[in-house]
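Yeah, one chain of the complex is gone here, protein chain that is, but the others are all in their spots.
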Amino acid sequence: MHCGVYTSDMTSASSSPAHAPATQDGDPRRLRAAVVGASGYAGGETLRLLAGHPEIEVATVTAHSSAGKLLSEVAPHIDLGHDPVLQETSVETLRGHDVVVLALPHGQSGTIAAALRAEDPDVLVLDLGADHRLESAEDWAEYYRSEHSGTWTYGMPELPLADGTKQRDHLVGAREIAVPGCNATAVSLALAPLLRAGLLDASRLGAVLPVGYSGAGRAAKQHLLFSEASGTASPYAVGGSHRHVPEVLQNLRRATGQDGQLLTFTPVLVPMSRGILAVCTAPVPGGTSTADLLGALQADYADEHFVTVLPEGVFPSTGEVTGANTLRIGAAVDRHSGQATVISALDNLVKGTAGAAIQSLNLALGLPEITGLTRTALAP
Amino acid sequence: MHCGVYTSDMTSASSSPAHAPATQDGDPRRLRAAVVGASGYAGGETLRLLAGHPEIEVATVTAHSSAGKLLSEVAPHIDLGHDPVLQETSVETLRGHDVVVLALPHGQSGTIAAALRAEDPDVLVLDLGADHRLESAEDWAEYYRSEHSGTWTYGMPELPLADGTKQRDHLVGAREIAVPGCNATAVSLALAPLLRAGLLDASRLGAVLPVGYSGAGRAAKQHLLFSEASGTASPYAVGGSHRHVPEVLQNLRRATGQDGQLLTFTPVLVPMSRGILAVCTAPVPGGTSTADLLGALQADYADEHFVTVLPEGVFPSTGEVTGANTLRIGAAVDRHSGQATVISALDNLVKGTAGAAIQSLNLALGLPEITGLTRTALAP
Amino acid sequence: MHCGVYTSDMTSASSSPAHAPATQDGDPRRLRAAVVGASGYAGGETLRLLAGHPEIEVATVTAHSSAGKLLSEVAPHIDLGHDPVLQETSVETLRGHDVVVLALPHGQSGTIAAALRAEDPDVLVLDLGADHRLESAEDWAEYYRSEHSGTWTYGMPELPLADGTKQRDHLVGAREIAVPGCNATAVSLALAPLLRAGLLDASRLGAVLPVGYSGAGRAAKQHLLFSEASGTASPYAVGGSHRHVPEVLQNLRRATGQDGQLLTFTPVLVPMSRGILAVCTAPVPGGTSTADLLGALQADYADEHFVTVLPEGVFPSTGEVTGANTLRIGAAVDRHSGQATVISALDNLVKGTAGAAIQSLNLALGLPEITGLTRTALAP
Partner (left out) sequence: MHCGVYTSDMTSASSSPAHAPATQDGDPRRLRAAVVGASGYAGGETLRLLAGHPEIEVATVTAHSSAGKLLSEVAPHIDLGHDPVLQETSVETLRGHDVVVLALPHGQSGTIAAALRAEDPDVLVLDLGADHRLESAEDWAEYYRSEHSGTWTYGMPELPLADGTKQRDHLVGAREIAVPGCNATAVSLALAPLLRAGLLDASRLGAVLPVGYSGAGRAAKQHLLFSEASGTASPYAVGGSHRHVPEVLQNLRRATGQDGQLLTFTPVLVPMSRGILAVCTAPVPGGTSTADLLGALQADYADEHFVTVLPEGVFPSTGEVTGANTLRIGAAVDRHSGQATVISALDNLVKGTAGAAIQSLNLALGLPEITGLTRTALAP
């Protein structure tokens, strides 16, 4: 489960001879972007958002087994103003862009990124996959069972840090950005302010996440079929094996300056295409009130454009954020058990992936952070 | 959210003049049943199961605002072999049956049950509503804000009790049965054996339950509309207000002989009609293994026909139990956090409501416990 | 079934004393709009689109039973930049706007529109309901069983007319616009060019339309519940009683300059929130090819921004147009039967309702026709 990044169509990056890029006569004042893995859900969502971004032009789209097709054949819902041919993914096709967005299976971003950077140290590369998120090579080895590619600047602008700043500051001017995992975003932003405020028992963190199917990507797998998924709630990665666990813990360490957090994490596939609802629980110190929880969340997020802390008694639904770059959070102290329940909702393909990428891209390039993004969702 | 019992069509029991019951020429050897609230989901599911029950004949069906309609108009999926007219709910229409199943909104079962019993002390009455589940009048008052109607025999045969018996023993020969709440069944049966075995920290119990919409009943309410529900995961009763909380705690007390359990309970409506997936968590003593958890579950359920403990590494999905009277459980100790995750799945309308009623009815009447029930589900 | 316009919350327009409009400090250069019936699906979708419209500011929102609530309580997915209180619907609250969008149940637009116009002959009023669509008072009486309110300019810019012009020309400068019915748009735009080209037997027109639930509005009705709708395809208005039939026939008469069209029209509710797929059939003259059909469609639509004629062998799905103001059409001549199958897809709330309203509004006010609208859809 990978926030929609991976598709069967992207099993290897090609080094085949270059084809001429399918550019149009672009506006010279707009930045030129390439989207790698454009036939998958994360790549497609990136294109959807870039289609409405006033400062960026999509000059090149690439894929693997779909290379040679028109974009309209694999993503008929996208209108870029032109209908480019999907190119093979290679240094040649990706050369000469201001921005390259990689939506590749994990393990494939490192090589192509290094090659692009060697040619043009100024190119901005965003990795929607997991390769460059983790700082710890040990964590990487344990959860991904491959060699670590290194650590890029983490694309979660709103993450509060132990030194009182936000992760946003690190993104300004960055040229290598690791876009966070969708579940990791939902859980990290829900818990970080409360841990920072000392309101949660960090050793007893729990998160159960009803999630939609687009997070599992577009590759054809039997358990993702409509008939298999319809009418059922299916847990997976039970018992601590989900790859977003070390990413969440890394975020919580950075937010608090402390380690030792323990998280029990259970995603549950439910019959919807998009959306993550992270239901997080933890014991609170005696006397902690719901107002205390909400106050701590507001302390970190009151000024954030894309994070909304809901009033007492109100909790978010994923349907409120479909298509929007918004994360909404509600919290309560249970009246009997004395535990906190903190619930966050986001669209895994937007705030969880492609929207976070655009937001980080805006910061990196000095554009207004909200350019091309919206807080208004599609409902019903 | 009431396991499908309530419908707008059943807002009051009628005492209007009796209509002649819509009986067919029944087999004299079969028991005669009346289903009250037949136009709702719980009533309809009771009819679906009774339609295949070899020892019971549905002699009478009643409703409130749908009274006067044919059953085929409100439940075209049911084939009883005849198409009865829905009667008004009254002592007159319900007189003369061996079994009366009440699928009424809470607060309405007490009066009609008392009147039926006064006439015929041998009639078996099953209440699919909440009225007679709780032993504590205080709990009732706190959660239901009305006067307590008393406590009936609790219809959860598999519940292990502190004295080493099962709740089953209490159901043999019973004449007043309180059918459990659907969420309460999912959580209680998942946690009780582990608490009995001392494998969970009873003060740190958590349960997050993706649930389907039929549990909310058939009454027309805006938040239950398809367009509202499709594509969204919506938490409700966050913070301890769900009415099944005291019912679960009562069950856990009876299973362990101890009190003091604390439960953080969060149901989440997800876009499916049927199904409850209870994702339960709690800290475990150091050194506890997944095998220990599964062993404790097997110790209580190995001989149960309708409860299946899954092998290590396997967890249930609700789609595996749709239409079946089965509860399936899997468990794991998290490899990092040292908490247990215990997951159970059931069909809220079958094992969670109408199937539990039939199973209890079989026990009460001395029929084989599995009569008219199945472990085979409808999938996909 | 009314394209999402109607909600239980809007059963009567109020004449209660005015409340102060919930305006923000608006940009004086932007036009001020009021949306009446903002708590329903059509009203909400109008707000969603206006939230992204650069020339219009939403100054006032009104409702009936939800009056007094914040917009965020009934439409948490909308971000207008402020959170207005829903006003009562009255001449007082609606006074002083440049644009008033009425999303009211049929029969309620006439009075309020007349009162607004009497005060300010320059105000642009758009009626998303049916009241002002039909030219024939007889048709109105037959299908709506109430008094006819008159006929406004029909808001379907792309409709080709018998004189060789488009309906667009009539919308420039209009001040009273009747927004078309959603199903009527899907069928009329699919059939009109082919009838104009003489390629269909007008006496044998058929249309079967799988449609989503949002078209039925937001009022709580039992048959619209998630549990009722999930997993079922349900036909309605079978046999010619759907209110969009006379509207389609009126459009076809205007497109061809002829009458005598006969249409067999069957909508089928299927489990999705949005979308209409109109599968239209009719006999064709001997020798007619698929290329002939597509050529006739291109003849009328090649220059249209929001209507796409697909290549031979390609047919639209509703998922390709969710949230977009696009209608997509494919066509084929059946290789055995010699009938044409023409299939169009649109989002009933956008191109079928609110998007058509914005498009017409742009034309009426002299703005670029595509302002605030998009051809890119949300998928998956």
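In order of appearance the chains are A, B and C, and numbering begins at 1 in each one.
By definition in this document, a residue touches a chain if its C-beta (ideal position, glycine included) is under 8 Å from a C-beta of that chain, and two chains touch if they have at least 3 such contacts.
The structure displayed is predicted, hence computed values, not measured ones.
Within the full complex, the chain left out of the display contacts the shown chains A, B, C.
Interface note for the absent chain: among C:151, C:266 or C:371, the touching residue is C:266. Considering the full assembly, B:323 is the residue among B:157, B:193, B:246 or B:323 that touches the omitted chain. Touch with the chain omitted from the figure is made, among C:66, C:109 or C:341, by C:341.
Although one chain is not displayed, its contacts with chain C can still be listed: residues 204-206, 208, 210, 212, 227-228, 230-236, 238-241, 245, 262-266, 268, 270-275, 277, 279, 281, 283, 290, 315, 317-320, 322, 330, 332-339, 341, 343, 345, 380.
For chain A, the residues in touch with the chain missing from this view are 8, 41, 212-214, 216, 218-222, 224-231, 271-273. If you put the missing chain back, the residues of chain B touching it would be 41, 44, 48, 51-52, 75-79, 214, 230-231, 273-274, 319-324, 374-380.
Convention: only the chains that are shown with their structure count from here on.
Distance from chain A peaks, on a Cα-centroid basis, for B. Mean C-alpha position of chain A lies 40 Å from that of chain B. Chain centres here are Cα means. That of chain A falls 35 Å from that of chain C.
Chain contacts: chain B has residues 212, 227-228, 230-231, 271-273 touching two or more partner chains.
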